[in-house]
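In what follows, a single structure is set out as structure tokens and then discussed.
Left out: one protein chain. Kept in place: all the others.
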Amino acid sequence: MSLNSFGHLFRVTTWGESHGPALGATVDGCPPGVPLTEADIQPWMDARKPGQNKYTTQRQEADQVEILSGTYEGKTTGTPIQLMIRNTDQRSKDYGEIARKFRPGHADITYWQKYGIRDPRGGGRSSARETAARVAAGAVARAALASLAPGLTIRGAMVQMGPHGIDRAAFDWAEVPRNPFWCPDPAAAAAWAGELDALRKSGNSVGAVIEVQASGTPAGLGAPVYGKLDTDLAAAMMSINAVKGVEIGAGFAAATLTGTENADEITMGPDGPVFSSNHAGGILGGISTGQDLVVRFAVKPTSSILAPRKSITLTGEETEIVTKGRHDPCVGIRAVPVGEAMMACVILDHLLLDRGQTGGVRGPIG
Amino acid sequence: MSLNSFGHLFRVTTWGESHGPALGATVDGCPPGVPLTEADIQPWMDARKPGQNKYTTQRQEADQVEILSGTYEGKTTGTPIQLMIRNTDQRSKDYGEIARKFRPGHADITYWQKYGIRDPRGGGRSSARETAARVAAGAVARAALASLAPGLTIRGAMVQMGPHGIDRAAFDWAEVPRNPFWCPDPAAAAAWAGELDALRKSGNSVGAVIEVQASGTPAGLGAPVYGKLDTDLAAAMMSINAVKGVEIGAGFAAATLTGTENADEITMGPDGPVFSSNHAGGILGGISTGQDLVVRFAVKPTSSILAPRKSITLTGEETEIVTKGRHDPCVGIRAVPVGEAMMACVILDHLLLDRGQTGGVRGPIG
Amino acid sequence: MSLNSFGHLFRVTTWGESHGPALGATVDGCPPGVPLTEADIQPWMDARKPGQNKYTTQRQEADQVEILSGTYEGKTTGTPIQLMIRNTDQRSKDYGEIARKFRPGHADITYWQKYGIRDPRGGGRSSARETAARVAAGAVARAALASLAPGLTIRGAMVQMGPHGIDRAAFDWAEVPRNPFWCPDPAAAAAWAGELDALRKSGNSVGAVIEVQASGTPAGLGAPVYGKLDTDLAAAMMSINAVKGVEIGAGFAAATLTGTENADEITMGPDGPVFSSNHAGGILGGISTGQDLVVRFAVKPTSSILAPRKSITLTGEETEIVTKGRHDPCVGIRAVPVGEAMMACVILDHLLLDRGQTGGVRGPIG
Partner (left out) sequence: MSLNSFGHLFRVTTWGESHGPALGATVDGCPPGVPLTEADIQPWMDARKPGQNKYTTQRQEADQVEILSGTYEGKTTGTPIQLMIRNTDQRSKDYGEIARKFRPGHADITYWQKYGIRDPRGGGRSSARETAARVAAGAVARAALASLAPGLTIRGAMVQMGPHGIDRAAFDWAEVPRNPFWCPDPAAAAAWAGELDALRKSGNSVGAVIEVQASGTPAGLGAPVYGKLDTDLAAAMMSINAVKGVEIGAGFAAATLTGTENADEITMGPDGPVFSSNHAGGILGGISTGQDLVVRFAVKPTSSILAPRKSITLTGEETEIVTKGRHDPCVGIRAVPVGEAMMACVILDHLLLDRGQTGGVRGPIG
């Protein structure tokens, strides 16, 4: 992981700013022979696309992906895949105030301090718009995984909005696409709708928790110590804009448990080991067990709000700032497809790493 | 981050198994001219060392570091520093049962599945003993930071044991070294003592939450997107044995807040920007603000417990397993110095990365 | 260096095929605040551009660079710079024969064997057209070097065409842009012209040796063992299409010398150490001495020739192949700006690495 690149063998470098001509992802190390056209990527882009309902920013972007390289006759060739997404709705606007003041909770002040220069238009590189490139790269990863890990399913859901969690007993993946929150619990979704309407109207915002699961992950992915699967998943999720926490399996709740409670006991099933529970989130010692991978991450509330907040100017004067514009009252919603995309990239990367080092050898049990 | 290496420019590779002749860390990229002898490293080793009180494993290891390379006349030369720690208390023991059975919650089964071979003696590479090498590397990072970031202080504490948190109002760093839990709240420490005694006697274990803070961190460390300071901190902490969650600043609690609540307002102080609060944990857009860096991580309860747990054998037969041996009832305790060491490594690495790319240019404010 | 990326901190990933819609370079890690517009890059593109005289391929490409990201108001921001060059002259053509037969000396057969799929149009990824992206990236490196190493001059020349070397006594940098061969010896250039005319008309080709020098390189760039400056220069040059050999300073001739002959003696000049000669090519122990960096590389003759050559088809049948098309009789000519570009990238990368690790500390002499 090196500034703007992620992954060891399946290596994604995103580039581009919110209001530049385009942004995208340079994807290196994809296996050859993977069927891939723009049509395979677009549905995932559409899922993340802004402006689809009143709960996400009203910026209108087609988010149309163009594949500029790396495929031939609809298949990957093993060479770098350049995925470009043009920015079309960079509304003409005076960025003077944003250029002169630092918005609290934004990267304005740190980019300025670090680089001595920053692109103030729409947050520049620190815009959540960068995540469009991740979703495009994730779609490539999914395409490769389709043949490499045929039974694999990667799914994300929003499991908490502000202080309001879901009822885990009501968790139903089929509900997820039926509401604007990717919420697996219809009752929670209904409650959230009212809540978020009120926040949106008052120009406020709220945080969220996203859960991403991968079922059908082969056992044996990951590596000891620093190449752990959970290490890379944590890095992948924490690298998403506005994420402030990541947990695997029982996560922070594991801290509250005793060893007897936390143990996932093992029995023998018809196809190999079976675990009585999944506190581990599918990972032991950094290596996948074959259980569902379970990752959750916390997204902070959007910092762009209508309530005036104290800040300072470039010249060090104290001021107040109100962030007008087209923003997300709960940016966590659009983080769901992003989290899925990162999960797909990490799993593919570790599949390639594993077959690189071990050749796919597996210790037999039974 | 690549299997057993961590860091971009300050690059640490740990090696070694619990019961091999030695383990250690190969540290590449350390700045030259840093005063460094074994005496600078040993105190940090001693802090992590097992067997210091009844709450940690009774394994007796001197954990004596030897510097095999990379220094001359007590200073680093800029070449790789090899830190070796001999294993001295690999108690002669029959590992036959552990070799034939998979301990629930341990990496036994995943190492076996992945590699088709594993070193069963004391957990081999997956042993928490590997963290001794991290602490040694962290001590090197601290030595370099002493001149590069003179005001920097890195401190860790255990802030939760099982379900029992501390009283944040009673937080006192001075208390931390006064109790065997690195607990900043003396009342909590007293309560934990009784609790952990009971757990230890019953052969059970419990999880914990560790908090690491770095005050005096310069603004401007980190990079956008994948080279974020919080991304690397998350990876660093998640890579520690038994860690299941990581959060920065308000962390998962940020998900429960509104934008107005979460905003860290900015005013102008005598030495530059001052923030009204630190929900961000000292990082905005992946780059340090100059506030305290605040990271917490959740450690699961030790999986080695006396209560029998269901498991399977190599040949797929169902069995029960009781993990006898010298284990930690709350392995979180010894994770405190490890978390500090990882924080030191990440900060030094990002200091070097930052001055590499930007040369230390800083955008002026005021 | 990882498949399609080059460099440690200043990291260039090239992408794109000869006949796809576009190709380019993703440049990560550039220092911020560097003045950079398309106009700074274009002159270097024009120097490499095909079709400028009868000695290079007649493919007509504007090689117009577009900066898609990473700059703001004409300066780099420290974020990834995406450089895109559209392909405009992908002549409509039947690639059926090339798709079915393997051209000797080309990457057709190895791409096919490795990936099981290849883009046959113009050589796809293995086309020398990829070097346009390197030249663009090199121009960014030069822009950054202008302020970081103000006295630095990077210059390349063709010093041998086929068996015909230049007269080193006649070496004159001012001659280089005056002939179509970047030849520093006007007499040699005149002789080569006749020779290459004959080869071109007969549909044959010839190899060449290119020399690149960097004067004004600061002392202290490079690192021991694997991060050597010469290691990275060797890799950089060998990675250019058709290059079969690289040497530093005296290079292969050093093998013929005795220790007394090869020693570059040191005396003290007004500004520091002065060397009596430069057999070392400006590098000792992998680290720059402050003398001119001198690198030479050998370019094989273009494999696309009109003389029929034996080959086989996809189905394993023996056949003959004649490579018609718009090719370079001496592809070495266009390698000159490419070698310069790689030199610029390596020097910048090592400048950043050095100030990252050492902060620019220098041991005083005198």
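Observations on the model:
A, B and C label the chains in the order they appear, each numbered from 1.
Here is the rule we go by: a residue touches a chain if its C-beta (ideal position, glycine included) is under 8 Å from a C-beta of that chain, and two chains touch if they have at least 3 such contacts.
Quick caveat: nothing in here was measured; it's all calculated off a predicted structure.
Residue-wise, the contact with the chain that is not shown comes from C:Y115, picked out of C:F10, C:W44, C:Y72 or C:Y115.
The hidden chain makes contact, of the residues C:R48, C:K75, C:K228 or C:R334, with C:K228. Residues of subunit B in touch with the missing chain: 2-5, 11, 13-17, 20-24, 26, 28-29, 32-33, 66, 68-70, 72, 75-82, 84, 111, 114-119, 124-125. The missing chain lies against subunit C, touching residues 1-6, 8, 14, 102, 104-107, 109-118, 125-126, 130, 160, 162-163, 199, 204-209, 219-228, 230-235, 237-239, 241, 244-268, 273, 276, 279-281, 283-290, 298-305, 307, 309-312, 314-318, 332, 354, 357-358, 361-366. Subunit A meets the missing chain through residues 9, 29-33, 78-79, 148, 223-224, 352-353, 355-359, 361.
Everything that follows uses one rule, which is that only the chains that are shown with their structure count from here on.
In summary, the pair subunit B and subunit C forms a contact in which both copies contribute largely the same residue numbers, shared numbers making up over half of all those used.
Overall, the chain located most centrally, as judged by its C-alpha mean against the mean of all protein C-alpha atoms, is A. Rounded to whole angstrom, the centroid-to-centroid distance between subunit A and subunit B, based on C-alpha atoms, equals 25 Å. Those residues of subunit A in touch with two or more other chains are numbered 2-5, 14, 111, 114-118, 125.
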